[in-house]
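Every protein chain except one is present and positioned as in the full complex.
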Amino acid sequence: MNFKTYIEATGKRAVQLAMIADQVSKDSGVTIAVAPQFTDLKSVTEAVEIPVFGQHIDPIKPGAYTGHILAEAVKAAGASGTLLNHSERRIKISEIEEALSLARVSDLATLVCTDTPGVSAAVASLNPDMIAIEPPDLIGTGVAVSKARPELITNAIKRIRSVNNSVDILCGAGVSTAEDVGKALELGTQGVLVSSSVVKGPNPGQLLENMTDEILRSK
Amino acid sequence: MNFKTYIEATGKRAVQLAMIADQVSKDSGVTIAVAPQFTDLKSVTEAVEIPVFGQHIDPIKPGAYTGHILAEAVKAAGASGTLLNHSERRIKISEIEEALSLARVSDLATLVCTDTPGVSAAVASLNPDMIAIEPPDLIGTGVAVSKARPELITNAIKRIRSVNNSVDILCGAGVSTAEDVGKALELGTQGVLVSSSVVKGPNPGQLLENMTDEILRSK
Amino acid sequence: MNFKTYIEATGKRAVQLAMIADQVSKDSGVTIAVAPQFTDLKSVTEAVEIPVFGQHIDPIKPGAYTGHILAEAVKAAGASGTLLNHSERRIKISEIEEALSLARVSDLATLVCTDTPGVSAAVASLNPDMIAIEPPDLIGTGVAVSKARPELITNAIKRIRSVNNSVDILCGAGVSTAEDVGKALELGTQGVLVSSSVVKGPNPGQLLENMTDEILRSK
Partner (left out) sequence: MNFKTYIEATGKRAVQLAMIADQVSKDSGVTIAVAPQFTDLKSVTEAVEIPVFGQHIDPIKPGAYTGHILAEAVKAAGASGTLLNHSERRIKISEIEEALSLARVSDLATLVCTDTPGVSAAVASLNPDMIAIEPPDLIGTGVAVSKARPELITNAIKRIRSVNNSVDILCGAGVSTAEDVGKALELGTQGVLVSSSVVKGPNPGQLLENMTDEILRSK
C-alpha cells in the first residue's frame, strides 16, 4: 500500500494507517507491505511488523548529495524494500539498474513500476524482485481493471515472462475494490499495489479486510 | 551544518552528530542548526533542542506525489526549517517561489542556496529567511574563502542588499576552518553553512567549538 | 510569435507562416518576431527579414553535449534572439543566468518568460532584454487578459520596475484577439507574445493585421 504524500498518511496518521494494515495482515495471514514517506519510515517501522518500503531511492552512494535519498539511509530507518520508477517519480533506465544494484547491496527488496508491455519487459530484464504494472489507461482514470480490457495486463505479463520467469508481478492501477483485486489475481498477477482507495477511503481497515478476504478466496 | 548523504551522518550516526552540535551550541550560546537526511529527521528532532532543517522540499501540496518531499511531512517530523536549491539539488525559479510559499504555510524557516551575485539577487527578491552564497569558485575546490578573492562574497552581498535588507546571509562554500568562519563574518555575512569539514573530519565537536569561539570573538 | 511544435508551423509551413508575418510587419511598420523550431531556423531566416528567435538555448559552451541547443548554433542558423524559460521549457535560475550570458556572447537578444510577480522580479534582476509575463491564471485557460483581473499583469510590472527600469515587458498569456492586444498595451506592457490563436487559427495573416492595427491605434 503506497501512502504517497497524502495528508491522510503523513506523520502520526502514517503510523496509525500502518498499524491498521499490520492488524489486517496478521488476522488474515495475507502479506501487506506499506510505503510511507521517508520522514515517516522510522516511526512506522518501529510501530509495525509488516514489511515497510521506501517510495524511491536515488542512484547514489554515500557522499555529497544534499536532498537525495540514500539506500543505506532507507535501510537504517528500518525499511526492508523500496519502490522504484513509480509513475509519479520516473527515472532513467540506467538509474533503475544502478538503484537496483544499490538496493541489493543494502538488502532492500525492489518493486519497480512500469506502464506498457514493452517497458515491463525492459525492466524485467534487469531482474527486480517485483514489477507493478500500471497501464496508462488505468491510472487515475477510475477505470477498474475488472472492467477494462484485460489484455492490458495479460500482454504485459506475457512480455515479462518471455524474459523473466521469477519476478513477482503486481497489478498497479485500476484496483480500488475487492472485486478489482480478484480480477487482478485472475489475470495472472501475484498481488496488487493500492493507494488512494484505501488511504483516502472512509474505512481503510474494512476495505483492506475485504481485499484480503478476496485474496484468500482466490487461492 | 548540512549532513548531506554522508554515511558518517546517516542513521544513528546522524543522531550522535546532532547531539554533539547541540552540546556545542548550548555551551557556546551560538546558534547551530543541523540538516540531516529525511529518514533521520524524526530521530534527530527527538534527540536535540537546536533547530533541525530538512535538506529540500518539493513544490507540492498533499496528494499523489510518490517519492516526493512534502513540507507538511518535514514539519510533522519535527523540523523547524528547510534548505532549498542547494548546489546538489537545484530547482527552477518558479519552484523556489512555490516552495518558499509552502514552507511559510507549514511554518518552516527557509535557507535558499545561490551561486553568483545575479542569482543571489534574484532569489533575494523572493524573500526567503536566509540565503547561503556558494560561489562556484569556492565549492568543493578546497579553496578557502579566507584566501580566495573576497569580492566573490562581497559582490553577492551588495547585490542582495540592493533588493532585500532583511534576509540573513550565510557563506556557503570555502568554509572548513575557524579562520574561514572569521573571514566569512568579516566580509559581512551573518553566519556559515558547513558540511564535510565537520561531518567527515576527525573531531567534529572540537572543530565546531573552534568555529563558535571564532564567532564569539568576531562579535 | 511562438511557433511551438505545432504541425501547422513545421517545415515548409513554418516558412510560409513566417513570410505572412514578414509581410504584415512590413505593411504595418510594427515589429513582429517569429520563433520557429530549431530545425526550421535556417529556412526561415533565409526567407524573411523580420527578427527570428530560437525557442530555447541550453546553458552550454561548445563541446560534448549531444542533443542540446548551442547558442552559437542558433546564431549560425541566422537567428537574432532566443526565448528562455518558457512555461513549457522551464530551466533553473542559475541556468537562466548562464544562458543569458551565453546569448549575449553570441549576440542573441533574450526574451525570458516568467509567471508570478515574484518570479518576474527575480528574472528582471538578471537583466534580460525582454520579459514575457505569463500569469498561470491566463495560460491555456482561454481567459482573455482583457477580461481577467488586470492586476495579474500590473502587479508583475510593478515588481519588475522596482528592480529594472529598462527591460521590455510583454504580455505572454491570454492574448488571442486584437482586443486582448489593446488591453495588454493599456496595462503597461510594450508588446505581446502570441501563439496558438495565430498559428492554429483559420487566417493568421488577417489576425496579425488586426493585432498590428490595434497596436498602431494604441500609440
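By written order: A, B and C. Residues from 1 in each chain.
Here is the rule we go by: a residue touches a chain if its C-beta (ideal position, glycine included) is under 8 Å from a C-beta of that chain, and two chains touch if they have at least 3 such contacts.
This structure is a prediction, so every number in the text was calculated from the model and none was measured.
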Touching partners, among the displayed chains, of the absent chain: A, C
Contacting the left-out chain in the complete assembly, out of A:A77, A:I91 or A:I215: A:I91
Residue of A:D40, A:D115, A:D180 or A:E209 touching the missing chain in the full complex: A:D115
Which residue of C:S101, C:S162, C:S196 or C:N210 touches the chain not shown here: C:S196
Absent chain, residues of chain C that touch it: 2, 4-7, 10-12, 35, 37-43, 55-56, 60, 62-70, 72-74, 76-77, 83, 86-89, 140, 195-196
Hidden partner interface residues of chain A, rising order: 85, 90-94, 96-97, 114-116, 118-119, 121-123, 125-127, 159, 162-163
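What we mean here is this: only the chains that are shown with their structure count from here on.
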Touch-based graph of the chains, sorted into line, ring, star, complete or other: line
Centroid comparison with chain C (C-alpha atoms), farthest chain: A
Chain closest to the middle, measuring from C-alpha centroids that were averaged per chain: B
Between chain A and chain C, centroid-to-centroid distance (C-alpha), Å: 43
Junction residues of chain B - those touching two or more other chains: none
